[in-house]
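Omission of a single protein chain aside, the complex is shown with its protein chains in their original locations.
Showing chain A:
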Amino acid sequence: MGDRRENMVSATSTTTTDVTTGLLPDRTNDRPLLLAASQITKEFPGCKALDRVSVSFSPGEIVAILGENGAGKSTLMKILAGVQPPDGGELLVDGQPVVFRDVRDAIEHGVVLIHQELNLAENLSIGANLFLGREPTQWGFIDQKTIRRLSRELLERVGLNYTPETIVGELSTGQQQLVEIAKALSIQARVLIMDEPTASLSHYETELLYGVVRKLKADGVCVIYISHRLSEIQELADRVVVLRDGQYVGEITRAKMTREKMVSLMIGRSLTSGFERHSHTPGPEVFRIKDLVTTAFPEARNSFSLKAGEIVGMAGLVGAGRTELLRAVFGIDRPLAGEIFCDSKLVRISSPRAAMNLGMALVPEDRKGEGLVLEMSVRHNHTLATLARQASLGLFINAAQEITDSQRMIAALRTKTASDQLAVQFLSGGNQQKVVIGKWLLSNPKILLLDEPTRGVDVGAKQEIYRIMEELAGQGLSLLFVSSDLEEVIRMSDRVLVMHEGKITGELSRQQLSETAIMALATGGALS
């Protein structure tokens, strides 16, 4: 079987010659069509979210949808799953045109979407969740026996080793995700759509999910998923469909999937991959913690130090205690024991304010919940931390200074916003992150802590954030950043601290850095 994709390479392709432009969904190949979108268009106020997008899906294939934030991936998924109706174009199931009026319609046709934010009732058991709203009954009562039996079958299919009675809230995010998948299977899903399924999973959980997805594929289920992680796509997907600015720009089959190809297709130009942190001679030590103990891990004592002009990565699995350590350092949670030194002086940090006054800043993990006041304007968010410093008599807001400060940060960080009076909720993830960073740069920090600074940020904005971090280190700031993206850790760090179960298990210099070395430490192993 010659690969069908190659036959379709069109001479009109403007991007690269290895991809198809596929304007039409009808694929003259041997695989049956399960679900197809034809010329789908969707408009939102101010933007065309999807512009005549056509894609098709076959049983038993894994398709990744790739694109920068705002490329239209989520919108396309929502339309496929009946969450939103398209403004134009049509959907076909088994070659027949269908109209999904709502999610239920889509489910009836076997198309199920699993949201990024899981929709489980955390206080109910797995079994109750699996059959929520469609409990099998006997004499009008819920038939617990059948629920248990069917649940056990489903849990086995997704490889989840728990009894149906387990309360969902006790499971990890990854395990909850598997419950969602089991739920989808229980309603005979033929097409399973997942929006960034691995975004909040640990390495182990991700592997588990891969296994389940491959099993589903073998069962003839079509899995469509959105991901930002290129390595994941390479490992899992049979083909990747790339969207840019609401348009279908091409797709790449497994055999031809290279990182460079995906990125250039996604952003419409090739990335200067030379973003490699050059080695530096760091300045003097500016910060040190000694035997710090956090409430989350009372048994683990941690010590580390930071030097001026240095970028230190902090790697580890999700839940390894990295965020907790940053929170304790920044005065959000009070540490149980330990000492903190700023410029070799012993200090007490009892609140974020105290940390700030010592020249520290934290860009938190949860941008929307902890970093920004979403309904407030870019300007007011920018100045939130430094308003009092600029105020006359420490009380009256210096409005002129506020405007200057905000404009300065917008220019320096190249934040894309219509105006500094726009509420930050209308900005893209990357630009929101820049507002958080801008807020802290206004405080002239010496030590910048960043917790997952590029999470949920598209590739272009990621590069920008890297550039900003690099620049700040060049100006003599000391940066400590937590990241679950190994590639990013390796690329950006002068040295890396690795945590496992609340404890810093090792430190790697730039020369020692490799994914295997980090993973070994992160999983509790030793350096070989």
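Methods note: a residue touches a chain if its C-beta (ideal position, glycine included) is under 8 Å from a C-beta of that chain, and two chains touch if they have at least 3 such contacts; residues count from 1.
The rule is simple: contacts and distances are computed from a predicted model.
Asker: Considering only the chain that is not displayed, what protein name does its UniProt record carry among "Seven times multi-haem cytochrome CxxCH", "Sulfite reductase (NADPH) hemoprotein beta-component", "Potassium-transporting ATPase KdpC subunit" or "Sugar ABC transporter permease"?
Answerer: "Sugar ABC transporter permease"
Asker: Where the complex has a chain not shown, which of A:Gly268, A:Pro352, A:Gly460 or A:Gly476 is the residue touching it?
Answerer: Selected residue, touching the omitted chain: A:Pro352.
Asker: Check each of A:Val83, A:Ile142, A:Cys342 or A:Leu374 against the chain that is not shown and name the one that touches it.
Answerer: A:Leu374
Asker: When the complex is taken as a whole, what residues of chain A touch the one chain not shown?
Answerer: Where chain A meets the chain not shown: residues 43-48, 332, 351-353, 355-357, 362, 364, 369-376, 380, 384-385, 387-388, 391, 394-397, 439, 443.
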